[in-house]
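Read through the structure below, which is laid out as structure tokens, and then see the notes.
Removed: one protein chain of the complex. Kept in place: all other protein chains.
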Amino acid sequence: MSFIKVDQLCKTFKVATHKRGFVGAIRNLASRQHSLVKAVQDISFQIKRGELVGYLGPNGAGKSTTIKMLTGILVPSSGQITVGNIIPWEQRNQHTRRIGVVFGQRTNLWWDLPVIESFDLLKYIYNVPEDRFKQNLKKFEDLLELGEFSNTPVRSLSLGQRMRADLAAALLHDPEVVFLDEPTIGLDVVAKDRIRTFIKEINQNAGVTFILTTHDLGDVQKLCRRVMMIDHGKLLFDGPLQELQDRFGQERELEVDFADDYEDVSIPGAKIIQQQGRQTTYRFSREQMSASKLIQSLAEKFQIIDLTVREPDVENTIRHIYEKKLLSHQND
Amino acid sequence: MLYLALFRKGFQRMMAYRSATLAGIATNFFFGLLRTYLFIAVFDASGQVSIGGFSLRDAITFTALTQAFGSSLGIINWWWEVGKTIESGEIITDLTKPFHYFSFWLSRDLGRMVFQVIFRGLPIMIVYPFFFELTWPTSMAQWLLFSLSLSMAMIISFCWHFWMNCLSFWFVNAKGFGRFAWLAAAFFSGFLIPLSFFPDWLKAIAMWTPLPAIINTPIEIYLGVAQGAALWEALGLQLFWVIAFTIICELTFRAGRKRLVIQGG
Partner (left out) sequence: MIEGFRLYARLMSAQIRSQMQYKMSFIMEFASTFMGMILEFASVVVLFIHMPALDGWTLAEVAFLYGSAEFAMALSQVITSGFDVFPETVRLGKFDSILIRPRNAMFQVFASELAIRRFGRAAQGLFVLGIAIWWMDVDWGVAEWSMLAVMILGGVVFFAGLFIIGATFSFWTVEGLEAMNILTYGGSTMVAYPMSIYAEWMRNVFIFIIPLAFVNYYPSLFLLNKVDPFGLPGFMPFLSLPLCSLVLLASLVFWHFGIKRYQSTGH
């Protein structure tokens, strides 16, 4: 039973274009032109309760725009969204009660107020019962270690502290689904870990649905069973992380230690990417050559001491997809 | 040259605000209408043809001129850009740059002023005659003297704002004081009503300040209210303020900078 349904979602922005320079400025005075940006094009997907979905894509792909439509901030140009049978931008009141939102780039808290006062206001805004509020606050304080800065105004918090405060704020009212737009942006390793653990905990124990966008593949590996990938506003992949890797993680690497100095160690079908003394690293694509085949042809010519085969990591896979525009070729 | 480039930038920057400029013209003109009808009613009720040397037509022209050049001369709008950077401490980075601080802002702001004279002032002077008869300078010389006076008024206006901004070096709440100074300028410069409508004692107070040199002087020259010796005297006083106020600003700024450097902000 799908909880979130998105059907043929589109969003087009109208952007004013400015001409540059002195003459341009004068012409701007007289007329202003607009161009259309198709930020999201024809996206459909469904998400079940309790899922934890990673939403990936290069800069400007349309991730934030999608999140903003899902949260009811933006009204789509066309297409439908329902979250538990509610249309976000039409029944904003009911919708927002059930969701939590964090924008990594910008706080949703009150800039001048101490964190704890922001929470108090939220308790009031969402009508959170007192005992429930206390319970949650206690839990989040433990998990996110909010105690040290709960009396500091938001504007004086460090990025990591602010993110934790925002995360707690988004969950105070026990939302059913939480949208996180780059929740680990700019954080150090420890802070990232803490936030990841927190998200995982809430997802598994409370069954809260999470949708998160990120550029940090650590987030994806640690958290997401399912990923969606979008580029130029189009949904290019939707499935388990493993499948993404199997399908596109084509380039494997083979590291060989030779027993002797050889003049020419090149093998057709494999690319030498590094050579250091007697150690050579090859990159080869899964489709063109199997590992055993490559090892076999090496062993025929040279004497080998040691071998390591490296599977592609997620980061490389994704870089590969972004750079080569693999998926968009498939779709077009 | 840097300062010329800054002047151009200041001018150009204003062009980005197309709708603001149009809205500004409309608003200035609407206020002009209101003030004109107020003066018509005042002359009507006073039963006189001339008040303080102003005929009704002069008074109407007065509203046209003040509405046309008031934003350029910083009476309708004010700025707190320097004050802001002092308050936030960002000024430190500006001070490390190789330019003369006062001239830097003067050039930029003159760019804005000239833009506003052309794109906010002239349109109003062009529209006004469709509604009311205005007084015009009677000779080329008068036009030139008016332009000269207007130019000096711009510099004095800038000094007034700059000087107020500089108070931020000393007072945390200089902004509040600056706002008062700005509002007071509307009254004492002869922007709200001509200084010759004032009772003598009040006018005497005003004349001790540089404020009349920003509005009252150029207007009296334009209208021909100031003539002969009085005219040269007014221009001389304006020139005095240009020089004196520039020096005052420079000294104030230096003292402020010194204070900042010594106290570390």
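Letters A and B name the chains as they come in the text, with residue numbers starting at 1 for each one.
What we mean here is this: a contact is a pair of C-beta atoms (placed from the backbone, for glycine too) under 8 Å apart; a residue touches a chain by one contact, two chains touch by 3 or more.
Source: prediction; values computed, not measured.
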Practice prompt. Would you mind spotting which of A:D7, A:D112, A:D188 or A:D313 touches the chain that isn't drawn?
Written response: A:D112
Worksheet item: Looking at B:A5, B:A20 or B:I118, which makes contact with the chain not pictured?
Response: B:A20
Worksheet item: Of B:I40, B:V127 or B:M207, which residue touches the hidden chain?
Response: B:I40
Item to complete: Using the touch definition up top, pick the residue from A:F13, A:F45 or A:F258 that touches the left-out chain.
Response: A:F13
Worksheet item: Going by the touch rule given at the top, which residues of chain B touch the chain that is not shown?
Response: 17, 19-20, 22-24, 26-27, 30-31, 33-34, 37-38, 40-42, 44-48, 51, 172-173, 175-177, 179-180, 182-184, 186-188, 192-193, 197-199, 202
Fill in: Touch list for chain A against the chain that is not drawn
13-14, 64, 68, 71-75, 89, 92-97, 99, 101, 103, 105-108, 110, 112-113, 117, 121, 124-126, 153
